[in-house]
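As structure tokens, the structure follows; a few thoughts come after it.
One protein chain omitted, others in place.
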Amino acid sequence: MDGFGVTAAFWGLSALAVGSALGIMLARSLLHAVLWLILAFAGLAGLFVTLSADFVAVAQVLVYAGAVGVLVVFAIMLTPNSQTGNSETRMVGPGLFVASVVSGIMVYIATQTDWSTAARGDFPATALEIGTALTNRYLLPFEVASVLLIAAMVGAIVLVRAARDEPERRELAGEGEGEVNTAEAAGREVVAAGSHGGH
Amino acid sequence: MNVLANWWDLRSLANPVNGLLGWLRDKGWDEIAYIVSGSIGAAAIGLFLGVAMLALIWVERRVIARIQIRRGPNRVGPQGLLQPVADAIKLMQKESLTPRLGDKWVFWLAPLLLFIPTVLTLGVVPFGDGMTVADLNVGVLFIIAVGSVMPLVVFMAGWSSNNKYSLLGAMRTIAMVLSYELPAVISLLSVVVLTGSMQLGEIINFQKDHNTWNVFLLPLPFAIYLIASLAEIGRSPYDIAEAESEIVAGYHTEYSGMKFGLFYAVELANALIIGGLFAVFFFGGWWTYYLDVIIPSWVLFFVKMLLGYWLFVWARGTVPRLRIDQSLKFSWQFLVPMGLLNVVLVAFEVALWYQLDAPGIILAPFAVINWLLTAGLIVGYVRLLKLEHTQTPRRLTLTEDVGIVTHVPAPSAAGYSAAGGSPA
Partner (left out) sequence: MTNFSTEPYVVNIGPQHPSTHGVFRMKVTLDGERITDAEMVVGYLHRSMEKLAEERTYTQNIPFTDRADYLSSMSNNLAYCLTAEKLAGIAVPERGEHIRVIMAELQRLANHCMAVGTFINDAGAWQTPLMWLFAEREKILDLFEMTCGARLTLNYMRIGGVSFDLPDEFVPACRRFIDQFPGRLDEVEQMLLENEILLARSKGIGVIPTVAAINASLTGPMLRASGVAWDIRKADPYSIYDRFAFRVPVGENGDSYDRFLVRLAEMRESVKIVDQALRALPGGPHKVDVPLSIRPPVGEAYARVEAPKGELGFYLVSDGGTSPWRFHMRPPSLINLSLLREMVIGLTIADAIVSFGSVDIVIGELDR
């Protein structure tokens, strides 16, 4: 840590991230929880900036605060009765247990690991380095990940299409035929009816 | 930055600032220099935003009035210049209502949060030679990332209003922004691939070094970015989210007083910023073929920015609005594939350029090729998808005889019209 500014930023952003994380859990409304979540993402992005990882910070905002946030909001809006908030469940006890165990493990690791603090050098262009690494050394994982994502996308499309497509098509065809017949029959009637007008 | 630039050389407003900061550093007050530079940047952006918004309201209203054979505001102050001030005072006096069943906190926060992306984006825009508050080396990505937060804020506004029109507007906004962010990003990707940098200053320097504007080299990304950014900021013909004739005012239906004013101001500011980004990405930013030697670079930039903004106003005064599904379809079916094709094309060209180790003049044939390919791609793709304009308008039948049926309308192709289905 160097300088007062960076230290202050670190503590401020950490407080923001942790505070918003608490907000996620304490908010009764599901939608408020999502908003807190997005704020937590923003705080994390700020922490990345203090570590000079500006590309990761921007990606954090773009992917998590932007895309994931919108996705979760959509999911909530598509869920019926989403605005009534969290209901009481019997899972409070087990949930607390799992959470405390996980956080205990994390705190243990964080305090017991010998973090090397000297490695922080100058990163002139992190984007360039990440790009080079992705297209050279980590090409295979990168491609595998992209194939996986495409598979997921195609799968989602297939699931949604199968559910909605068929009834609609049947309806269209039926309606179309009916219309032609009535309209043609009507045309002839009109000629007769037309002469005495509209009333 | 010019080495010879002195602090009184106002061709770059950065000179006096640098002069001041240099003086502070000479004195050894590094921390003070740090704080002062930050304050100057923030003050500059704030001042710019405030003045620009007031001016823009006037510009928009006057330009639209000209298009509509009206005079526009011309009573308050000379040529109505003070009209926006009067409007703002009026808005501040208005009661600011909060829906009783709405979500009060979110409702109050939304207009304030809406300003954050706007202000942050302004931070990386180079207003002139050396006049950037923070020339991030991931500038392009930063702009996209910050812009991606916008729909969330809009959603907050729409959802917390507890109004059906607001919610419809918010959902429309999200759908629109999600669909149009992709073509915008892809078109900027072409720019980044060509210039080899995500830093806005570097993108301008590339254009300066090669004596070209990117628009000559990248016509297709320019067109795509124009359309996509129109959609992202929700200007006509993509003002679907606040479609007045359909859903009243969309997500800000329930806002009154200055809170509404903030929404309005942000919309204008975003349009202006997009105008500025056009200038940076496609029209050389502040660099204008040596014109920037005579005219201050920031004046040139503002002129380009305003021209871009004027384009948006022009569009608003001329075209009707698209339907939401039509606009989404246009993005996914047309803009995204075209943009992707263009990225491949540009990447190929750049690779060729590096392989041949050719001089910058190679950009000239590239420009010609790109323009031809763009025309070919658009025509070909339209033919392929049969998106062609098949609905040629025709003159109606004019008849002297009445009491006959001249045409029996064919059943609606869309199949949505229930009128034919149940004529009885």
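Quick notes on this structure:
Note that the chains are named A and B in the order they appear, and that numbering of residues resets to 1 at the start of each chain.
To be clear about the criterion, a contact is a pair of C-beta atoms (placed from the backbone, for glycine too) under 8 Å apart; a residue touches a chain by one contact, two chains touch by 3 or more.
Model, not experiment: these values are computed from the prediction.
Of the options B:I40, B:I67, B:V85 or B:L340, the residue whose C-beta touches the omitted chain is B:I67.
Among B:I35, B:V319 or B:L372, the one in contact with the hidden chain is B:V319. Here the missing chain is touched by one residue of B:Y165, B:Y225 or B:F334, and it is B:Y165. Of the residues in chain B, those that touch the hidden partner chain are 64, 67-70, 164-165, 168, 236-237, 239-240, 243-248, 316-326, 389, 391-393, 395-414, 416-420, 422-424.
Operating definition for what follows: only the chains that are shown with their structure count from here on.
If each chain is reduced to the centroid of its CA atoms, chain A and chain B end up 24 Å from each other. For chain B in complex with chain A, the touching residues are 34, 103, 106, 136-138, 141-142, 144-146, 148-149, 151-152, 155-156, 159, 171, 174, 178, 198, 402-405, 408-412, 415, 420-421, 423.
Listed in rising order, the residues of chain A touching chain B in the complex are 5, 29, 31-32, 35, 38, 54-55, 58-59, 61-62, 65-67, 69-70, 73-74, 77, 124-127, 171-172, 175-176, 178-180, 182-184, 186-187, 190-191, 194-195, 197.
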